[in-house]
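Please read through the structure below; I'll follow up with questions.
The complex appears here without one of its protein chains, the remainder shown in place.
After this line comes chain A, so read on.
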Amino acid sequence: MSKDKLFMNAINEGLDQAMEKDENVILLGEDIAGGADVPHLEEANEDSWGGVMGITSGLMPKYGRERVVDTPLSEMGYMSSAVGMAATGLRPVPELMFNDFIGFAFDAILGQASKMRYMFGGKAKIPMTVRTMHGAGVNAAAQHSGSYYGMFASIPGVKVVVPATPYDAKGLLLSAIEEDNLVVYSEDKTLYSTKGEVPDDYYTIPIGEADVKRKGEHLTIVTIGKMLFVGLEVAERLEKDNVSVEVIDLRTVAPWDKDTVIESVKKTGRLIVIDEANPHNNTATDIASVISDRAFDFLDGPIKCICAPNTPVPFAPNLEQAYIPDADKVLKEADDIIFDLKS
């Protein structure tokens, strides 16, 4: 069975099925249930918030507070603890409410989890999935809107996935939780209320495989997360000018799927990468670097990286809209590799 579900419900369903399958899967984070030790909630076995966005709602009543652990506001404490849980055999899924809070908790990933297996000569496993939330678009301002998946991706020992559709959200989450490694699973907060078909059954989507969301011949657009919908809009608009665009949803940012992107570029000869991260040392620049190295002879023009500007995320709605890459920006900034394709 498969039916249309909200992106947020796809994540909730994935967590539920992972917890059902494996009693070592433990969720922890701030207000992922909410209302701990509140007598009237305890009596009724009810959670309060179920996560700041309601993503984990209903899991505490089903699995209990032992497995859905509300932590104090101690990002460094519970993220580092999750590493200790993973190193000793559990399969923790900590939630870092906003990826912008990583400053408090970074040692858990940078100093510990990503390096332990290597430093210990292969004698440790860190099966840990950090769920976190990125992205501008809800006027949450500079400290709650950044897109830092690329920063995690730059660290050896970390896998990073960024789903764009409800189907991918559930399948990638279940793969991440099955992994015996640290995976950062980064959710775009503006996608939670989007809908799409999601199978009811447990299924996984391999980490490291991009997905060609639209086939095309003349131009390749690689997107990350919600930028998929920008890429698809560009493709729609260019279709009117008889330009056939291939849109690749990267899905996994680390390790990203070089083969799929290279194959596409060999066919089209032109590449645009759309990444909501800030423009320097991000995933887009990494893709541009690898493709110019490994597929240079197939390129008919420069690779275009369309990213957010090199600024914090602004608050004012008009500024924030200007910050987020959109189809107009892509068509304008990449015009020198597009205009001659139009007919």
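We adopt the following convention: contacts are C-beta pairs under 8 Å (C-beta built on N, C-alpha and C of every residue); 3 or more make two chains touch, one makes a residue touch a chain; residues count from 1.
Just so we're on the same page, contacts and distances are computed from a predicted model.
Visitor: For the chain that's not shown, choose its UniProt protein name out of "Pyruvate dehydrogenase E1 component alpha subunit", "Cation:proton antiporter", "TonB-dependent receptor" or "Glutamyl-tRNA(Gln) amidotransferase subunit A".
Guide: "Pyruvate dehydrogenase E1 component alpha subunit"
Visitor: Which candidate, A:Thr71, A:Asn99 or A:Thr268, sits in contact with the chain we can't see?
Guide: Candidates A:Thr71, A:Asn99 or A:Thr268; residue touching the omitted chain: A:Thr71.
Visitor: Who touches the missing chain here, A:Ala18, A:Ile32 or A:Ala86?
Guide: Of the candidates A:Ala18, A:Ile32 or A:Ala86, A:Ala86 is in touch with the missing chain.
Visitor: Among A:Gln17, A:Gln112 or A:Thr129, single out the residue that touches the unshown chain.
Guide: That would be A:Gln112, which touches the missing chain.
Visitor: Considering the whole complex, not just the chains shown, which residues of chain A touch the missing one?
Guide: So the residues of chain A touching the missing chain come out as 26, 66-67, 69, 71-72, 74, 76-90, 92, 107-108, 111-112, 115-126, 156-157, 159, 180-181.
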